[in-house]
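With one protein chain held back, the other chains of the complex are shown just where they sit.
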Amino acid sequence: MGIRERLSGNEAAATAMRQINPDVVAAYPITPSTEIPQYFSTFVANGSVDSDFVAVESEHSAMSACIGAEAAGARAMTATSANGLSLMWEMIYIASSLRLPIVLSLVNRAVSGPLNIHNDHSDAMGVRDAGWIMLFSENNQEAYDNTLMAHRIAEHKDVRLPLMVCQDGFITSHSIENIELVEDDKVKEFVGEYHPEHYLLNKEEPIAVGPLDVQSYLFEHKAQQAEAMENAKKVILEVAEDFEKMTGRKYGFFEEYKLDDAEVAIVCMNSTAGTTKFVVDNLREQGIKAGLLKLRVFRPFPVNEIAKALSHLKAMAILDKASSLNAAGGALYEDVTSAMYVNNYHVPAVNYVYGIGGRDTKADEIEGVYKDLLEIAKTGNIDNPYRYFGLRREAK
Amino acid sequence: MTEINANTPMEKMTPGGDIYTAGNAREFKTGDWRSVKPVFLSEKCKQCGLCFPVCPDDAIPVNKETLQREDFNYDYCKGCGVCAKTCPFGAIEMRKEDE
Partner (left out) sequence: MAYNLKEVVANKPSRFTSGHRMCAGCGAPPAARMIMRALKPEDHAVVAGATGCMEVSTFIYPYTAWTDSFIHTAFECAGATISGVEAAYHSMKKQGKLPQDGETKFIAFGGDGGTYDIGLQSLSGAMERRHDITYVCYDNGAYMNTGIQRSSATPKFADTTTSPAGKVIPGKAQPRKDLAKIMVGHHIPYVAQTVGYMNFKDLYEKAEKAIYTEGPAFLNVLAPCPRGWGYPTDMLMQINKLAVETCYWPLYEVVNGKYKITYKPAKKLPVEEFLKPQKRFRHMFKPGNEWMIEEFQKLVDERWQELLDLEEITNRD
């Protein structure tokens, strides 16, 4: 049986990092993820981990140092948010292209500008094609559990890709909730040791990492990365199965909440799923067949699985907590509708951009989305698929 | 020998572009860049050693036992002429490649 605790999302992530005991953590503070390196440097100062903490002078250097450490043969971790991730952007691509299984705790926050320190998913959406595995977490428990599973997925020989665990800034990072922790020794056993086949510090076999990769080679190396991302799907499920054996907590690509017999459903990620579950329960009491698909694994994107899970609906809404500013639709909406198309399912689908810059997401707004869906299901009229909720506009 | 080349299928390429055979650039010959070549006139050479370290391409072999230089390694010499200009004794002469 696990250990019952009350922790904030940042504490949960830092606790997972302590239990993982990585060789190197290199990080730079940025709201709302600052507490993670704070907690971690306290662990280092008190000797409760073996890690070296590198207090770098920027996020760009944080990721550069993680790349150096991971290529050297170490386990390296970091944490950041928003503009910190933007500054890392160049190195984010390099980490994945060098096939280094670095684990990053991303506490989601709006990317500037104008400056805003509150939650949305614009930071994560900006790196969605960077070759990182991206796991989203509804609450503190999931942020913790995803972090414990991270290295097993990222370091798998068929994968070898970096991984980021996302959670919502402030909403979960700074909220204290009940959580069930796994015992330290069980985590150690579950995560296992890292033994890369080739690494810089192996003096018996010096290696070179990060070449100039000319026209004859880069295409193949990129295709290898794409294949690794495909391989990650199987590994994610295998690791989740082992995790369930240890904790009893079940994880897949996504959680289907009262979705089986639903006629209308919402697709969303992170903490909004909690609010949505509350609304679904209320609607169910009124006899409305509402459901939810909460996506956990955004990269690799479970194209076929998600399409199948949504195929029976009469209407659905995809919620994007980041605007793609593209006159088309949010990133999640594009991915879900594309998945439906290639799988030959036609379900009327609308997109809502919401919660930008920490705008509160209220239950009645979510309920409003379901009401819209019922109307679409009844009439078949979508009118404008690109919608907002929670945005102030002049009355028409 | 490095087995990877421009015809290698992706499945056989090293992930991330890592190279596990450090120093394998020796397999890549740069001698064909040359338009002029240094000629070693051993009779004029006093074995002072000044030409050893100046070669950007490490194309002047030095014997471990005698500590004396040997003839140029034309596999790598790019014909820059730094050695000839450095030699105080005129023991290196630059000539057109086809002479």
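Think of it as A and B in the order they're written, each chain with its own count starting at 1.
The rule is simple: a contact is a pair of C-beta atoms (placed from the backbone, for glycine too) under 8 Å apart; a residue touches a chain by one contact, two chains touch by 3 or more.
Model, not experiment: these values are computed from the prediction.
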{"item": "Positions on subunit A contacted by the hidden chain, ascending", "value": "23-24, 26, 50-52, 54-58, 60-62, 64-74, 76, 90-91, 94, 98, 200-203, 206-214, 217"}
{"item": "Positions on subunit B where the hidden chain makes contact", "value": "2, 4-5, 14, 17, 19, 21-30, 33-34, 47, 49-50, 52-59, 62-64, 67, 73, 75-76, 78-82, 84-86, 94"}
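Keep this in mind: only the chains that are shown with their structure count from here on.
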{"item": "Interfacial residue positions of subunit B with respect to subunit A in the complex", "value": "5-6, 8-10, 13, 15-20, 22"}
{"item": "Of all residues in subunit A, those that touch subunit B in their complex", "value": "97-100, 160, 198, 205-211, 213, 216-217, 220-221, 223-224, 228"}
